[in-house]
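Structure, as C-alpha cells:
Omission of a single protein chain aside, the complex is shown with its protein chains in their original locations.
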Amino acid sequence: MELSLDPRLVFTTLEVIAIFAFALSGLFVAKQHRLDAVGSFIAIFLAAFGGGTLRDILLDQRPFYWVKNSSLLWGVLAMALLGSLTLRLSSRLFSNRVILVADAIGLGIFSATGTQMALQLDWPALPAVMIGVIAATFGGLLRDIACNEKPMLMSDPTPYASVAFVGNWGLLLLLQLQWLDVFWSTVVASVAIAGARLLLAFLGVKLPQLDGH
Amino acid sequence: MELSLDPRLVFTTLEVIAIFAFALSGLFVAKQHRLDAVGSFIAIFLAAFGGGTLRDILLDQRPFYWVKNSSLLWGVLAMALLGSLTLRLSSRLFSNRVILVADAIGLGIFSATGTQMALQLDWPALPAVMIGVIAATFGGLLRDIACNEKPMLMSDPTPYASVAFVGNWGLLLLLQLQWLDVFWSTVVASVAIAGARLLLAFLGVKLPQLDGH
Partner (left out) sequence: MELSLDPRLVFTTLEVIAIFAFALSGLFVAKQHRLDAVGSFIAIFLAAFGGGTLRDILLDQRPFYWVKNSSLLWGVLAMALLGSLTLRLSSRLFSNRVILVADAIGLGIFSATGTQMALQLDWPALPAVMIGVIAATFGGLLRDIACNEKPMLMSDPTPYASVAFVGNWGLLLLLQLQWLDVFWSTVVASVAIAGARLLLAFLGVKLPQLDGH
C-alpha cells in the first residue's frame, strides 16, 4: 500500500502555480503596452506557457503538459478574461510588487522542476541546470520579444536568471547529499530561488555591466 | 474501388494556396522595409513556412511538409525572385487590398487545417484550436520579429487571430454535428474564417484595448 505523495501530481501542482504566476506577469506587461484583447492574450500565453513548452521541446517530452491537461489552458484563458475586466476597474491591484512576487514564484518553481526533469532524463549537470534557467526565463523573453520590447531578461540589472542558475546548482548539491528525497529537494530549491530573488530585488542588488561603467 | 477525393491531397492543395498567400504578404512587408534580397527572402520564408513548421514541431509531425514536398520551397523561391523583379516595375500591383485578401486566405486555410491535424492526433479541443491559431498567425509574427517590427498580430486592432479562434470552434461544432465529412467541414471553416476576416476588416471593426481608452 502506497501512502506517499505522487511526485508527478505534486510537480503538476507546482507547475500550475508557476503558470498562473507567469500569466499574471504577462497580463501586467500587456496592460503596460496597452495591447488589445488578442495582443494581451498572446503576451499572457507566451509568458505562461512559452518557457515550459520550449523546455519540453528541448527535452523531447510529449505530449505537452497543456495538452495532457488542457484545463490549464482554460484556466489561463479565464484568468486573461477576468484580468482584463478587473484591470479596468482598478489597476492599483496590480502593483509592481504583486508582479515581482508572482514572477519570483514562477522563477523558483520552473527552474527547479525544469532542472529536475532534465536530470531524470539523464542529462549531464550543466545542460540540466541550463534547461531549468530556460524553462524559468524564456517565457518572459518570448513575451517581451513579441511586444517588440528590450527583454527584461537582457536589460534588468537586478539578479534574475543568475539566481535561478545558482539555485539549480544548489538543487544538484541537495540531490547529491540525499538529505531529502527528490520531491522535497525540488520544493526546497523552488522556495530558496523565489526567496533569494525577492530578497536581492528588495535589497536593490545589481549585476555588474560587462563594461564596468 | 475508391472514388472519393484523397483528403491528404486536398489538404496539401489548400496548404499550397495558403503558403503562397503568406509568401505574398512576406514579400510586401519586405518591400515596405526596403530589405535587401536576402532579408526579403528570409521575411518571405518565415511568413510562408514559419507557422506551419512551428505547428509540425508542436504536433511532433515529421518529415515537415516542405521536406516531403520540396517543390514548395522551389515555388516560394521562384516567387520571391519573380516578386522582387515585378516589384521594381510596378509596386502598385501589390496594393494593401491584394495583401489583405491573400493574408485572409492563408489565415482561413492554416487555422482550419491546423486544428484538424491536432484533432486527428487526439488533442483535446482547446489545444487543437490554439494550434490552428498558431499555425495561422505565427508565421507573420516571426516575419515581423525578424524585421524588428512591432508585430501586426500584437498591434493591429482589426480582428485577425480572434477570427481564427472563433472559426476553429465553429469547425469543432461542424465536426460534432457531422453534417459534412471531415474534409468538407475543414474547407467550409477555411472559407468562413477567410470571409469573416475580410468582412470585418472592410467594415472597420476594431477590438477593444485592454485598458479601454
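To keep things simple, chains are lettered A and B as they appear, and every chain counts its residues starting from 1.
The definition used in the following text is that contacts are C-beta pairs under 8 Å (C-beta built on N, C-alpha and C of every residue); 3 or more make two chains touch, one makes a residue touch a chain.
The structure presented is a predicted model; accordingly, all values stated were derived computationally and were not measured.
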Among B:39, B:157, B:170 or B:195, the residue in touch with the chain that has been omitted: B:39
Sites on chain A contacted by the missing partner chain, in the whole complex: 57-58, 60, 123-127, 130, 141, 145, 148-151, 153-155, 157, 159-162, 206-212
Positions on chain B contacted by the hidden chain, ascending: 30-31, 34-40, 42-43, 45, 53, 57, 62-64, 66-67, 70, 73-74, 77, 84, 87-88, 145-148
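Heads up, the rule we're going with is that only the chains that are shown with their structure count from here on.
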Cα-superposition angle relating the copies chain B and chain A, to nearest 5°: 120
Interchain centroid distance [CA atoms averaged], chain A/chain B, Å: 30
